[in-house]
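Complex shown without one protein chain; remaining protein chains in place.
After this line comes chain A, so read on.
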Amino acid sequence: MLNCYLKGQQEHERPEFIPYAHLRIRTKQKVTVEVLDHLEHLALVDFRDSEGVERLQKAIQFADQLHEVNTDGVEPMDSVLEDRCLYLREDDVTEGNCTEELLKNAREKVEEYFVAPPGNIPLPKLEERETFLKGS
């Protein structure tokens, strides 16, 4: 956060990703409206305007550099902690019984139950939403 503040103080240009010419980065065609709509549904993000979509494009292009590395025959790694021991806990009851504390976080409650809307409220379909994507 300090970093962002300090950067904001100085008048530097925003860095831009310009791929090296010799790297033929395999990027798909422009990200489609369907994919963006799907992403908005899944992650409940809002791309808001064309700059947001552009940024997404560039981010994908940046990540596509990974394709340049030949990984044939190499097992994917999930985490550098993969050879740590997974600790196994004894089957004893050591937690719980803190209903009151937990319910302090709830905006609404009914007799010690959390209250939620009746079901998932799906994001309205593209045609019915106020979204920049409609124009594309």
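General observations
Going forward, a residue touches a chain if its C-beta (ideal position, glycine included) is under 8 Å from a C-beta of that chain, and two chains touch if they have at least 3 such contacts; residues count from 1.
Just so it is clear, contacts and distances are computed from a predicted model.
As stated in its UniProt record, the chain not included in the shown complex is "Glutamyl-tRNA(Gln) amidotransferase subunit B, mitochondrial", which appears among "Metaxin-2", "NADH-ubiquinone oxidoreductase chain 4L", "Glutamyl-tRNA(Gln) amidotransferase subunit B, mitochondrial" or "Thioredoxin reductase". Among A:Cys4, A:Ile18, A:Leu66 or A:Leu81, only A:Leu81 touches the chain that is left out of the view. Although one chain is not displayed, chain A still touches it through residues 38, 42, 44, 78-79, 81-99, 102-103, 105, 110-120, 122.
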